[in-house]
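The complex appears here without one of its protein chains, the remainder shown in place.
Labels run A and B following the written order; every chain starts at residue 1.
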Amino acid sequence: MFNLCSSTWPKSQLRADWAELLATPAFRPRALFDRFHIELLATTEGAHERLDHHRAIRESGWDGQVVTAYRPDAVVDPEHEDFHASLAAFAELTGEDVLTWQGYLRAHARRRQDFIAMGATSTDHGHQSARTANLSDADAAALFDRIVGKDWTAQDAELFRAQMLTEMARLSLDDGLVMQIHPGACRNHNAWLHRVYGRDKGADIPARTDYVGGLKPLLDRFGNEAALSIILFTLDESTYARELAPLAGHYPCLKLGPAWWFHDSPEGMMRFREMTTETAGFYNMVGFNDDTRAFLSIPARHDVARRVDCAFLARLVAEGRLRDWEAQELAVDLTYNLVRKAYRLPDAPPRPLASAA
Amino acid sequence: MFNLCSSTWPKSQLRADWAELLATPAFRPRALFDRFHIELLATTEGAHERLDHHRAIRESGWDGQVVTAYRPDAVVDPEHEDFHASLAAFAELTGEDVLTWQGYLRAHARRRQDFIAMGATSTDHGHQSARTANLSDADAAALFDRIVGKDWTAQDAELFRAQMLTEMARLSLDDGLVMQIHPGACRNHNAWLHRVYGRDKGADIPARTDYVGGLKPLLDRFGNEAALSIILFTLDESTYARELAPLAGHYPCLKLGPAWWFHDSPEGMMRFREMTTETAGFYNMVGFNDDTRAFLSIPARHDVARRVDCAFLARLVAEGRLRDWEAQELAVDLTYNLVRKAYRLPDAPPRPLASAA
Partner (left out) sequence: MFNLCSSTWPKSQLRADWAELLATPAFRPRALFDRFHIELLATTEGAHERLDHHRAIRESGWDGQVVTAYRPDAVVDPEHEDFHASLAAFAELTGEDVLTWQGYLRAHARRRQDFIAMGATSTDHGHQSARTANLSDADAAALFDRIVGKDWTAQDAELFRAQMLTEMARLSLDDGLVMQIHPGACRNHNAWLHRVYGRDKGADIPARTDYVGGLKPLLDRFGNEAALSIILFTLDESTYARELAPLAGHYPCLKLGPAWWFHDSPEGMMRFREMTTETAGFYNMVGFNDDTRAFLSIPARHDVARRVDCAFLARLVAEGRLRDWEAQELAVDLTYNLVRKAYRLPDAPPRPLASAA
């Protein structure tokens, strides 16, 4: 949890050992997948990206479950450098005229089916803000024309991203994909790093995020649809008790994702539980998932989350606020059952949970 | 505290038992009032509403103390659907020409006397923001003319509500009523619920609230009046340590109300104590009061608040930050004496506190 370097650890030797270990069959990805008891791993691919790797996994005869998730950011954000290149690939993969509003929407619907065929049960949206919009068809089409005509303002770009969250909710009502909204990162904050090395190199800083006003247009249209499921994440902890828990407690379509990114840590996870549970309730949460890019870190991350959750539940039992059998039930639900349910994973013969060390 | 449904509890039978119990004399409201050791219960009535029920209680010979509080929101908020109907009732009850600025202010002063006659010691203001204003008489009169002339903007409406908080402070200096400001709820957030069932049906979500800038015009005018008492509540916990505690620690007229609504819960109450006490001090608080609409929940709510406060005090004693006798004194003050003082309740022979179970 803390990066403390001790001068007494024989680091260079450890590294050599690791390299040797990684070359052994026991450390091949699929062997680790099994050893980690991973039931399902979801990647994200762009709407404009091919799913060949997922097809290859499926056709390989391996029984590990690796699925994709629909992440259309690159074709939704006009301020992304590759927006037009991504649109071109999007057109090619779908055969639609993505430079017209209706063709663009049909391309999304079609592409989502491709993702569903590769196991996707969810979409993922990494917008700068949680702003949504609910434009009339005519206004949306006119906005889209400006966007693809390259004659747009920063306000247009923000409005287009906002409108697209609502369009994605509409498509989710049709095809059942669960929406995940990950807003609030100020991307590429370090100008030098961005200039020299390009985007997504680690200089992302959380920013204040408004959910109460931002989500209202989408919720005005779809907030009461029980068939819709939107999982909200945040980098702004001040919204836990003030905005997210009350929203998730009220709207049938909203659930809260676990403590995310900078807050995916022991103190951060505990603050999440303490600041959301009383208002949102345990069963408007989705259990733990991490968004690690480090495969080897997965067991440790889940282990930390379970320990923190169990510490929280244990305190509630010790203070007489939960009974012990309730806490036991909740510990399994928060770890496993809520995840399967929230992400609409197909029923599976329940794998017995490994007993704690 | 947590809504956990256990399938092993015979719920339908429990409900039947409750219905039977509620029909017995021991569960009549006045019997419960006594059994709960309620010393005083304050309702709120609108400035435009009759106080007949309060008169009936007083004339009934019952010795339970039920008083009213002056809540003028309906005649202060031009965006309320019933604003003009409420103004009409306000005029009828006061005999004033409430469509002129001076008549409108006289009507408030007069009506507050009616409420005082029915035991009121406080007013209550549920504005969307904590904004106040300090207009000149001429500007206030001109604004009022626009408001009642129905030719106003959203900015005018917000400015009028802001000005009215300052006018209420002025009237409180005259008649001694304690002001309670409950800002920061984004009301009727669920558009469908609002359209179909009307306002105040539970879809209120907290919003970010600015006290430092918002209250300044009122405080510029009355902030140093020791005879004025304004109790601040919040739905935005990020203001506890940053704004509310410093403001209450500085201004003679300001006190902090307890953790409110979404935060009226064990974790929420503890955060309130932890984030306000060091800066505001215990004696700029008003003790616990709840704003429940569920009569039967009153004892449990007060019990929870006392347990949380005692847990906080016990930790301070354990850490050597308070002496035990100080904590004992504080426990009673936070529960009882500060409440009587903050709400300017008439001195009463102190009722011995029931010993804890």
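In the analysis below, a residue touches a chain if its C-beta (ideal position, glycine included) is under 8 Å from a C-beta of that chain, and two chains touch if they have at least 3 such contacts.
Bear in mind that the values here come from a model prediction, so they are computed numbers and not experimental data.
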Missing-chain contact, candidates B:Met275, B:Ala305 or B:Ala342, resolves to B:Met275
Touching the hidden chain, out of A:Ala141, A:Leu173 or A:Ala203, is A:Ala203
Touch with the missing chain holds, among A:Thr43, A:Ser129 or A:Asn190, for A:Asn190
Full-complex touch with the removed chain, picking from B:Lys216, B:Arg301 or B:Arg340, is B:Lys216
Those residues of chain A that touch the unshown chain are 1-4, 6, 186, 189-193, 202-208, 235-238, 262-263, 265-268, 271
Touch rule applied to chain B and the missing chain gives residues 210, 212-213, 216, 219-220, 223-224, 238, 241-243, 245-247, 250-251, 274-275, 277-279, 281-282, 316, 319, 321-322, 326
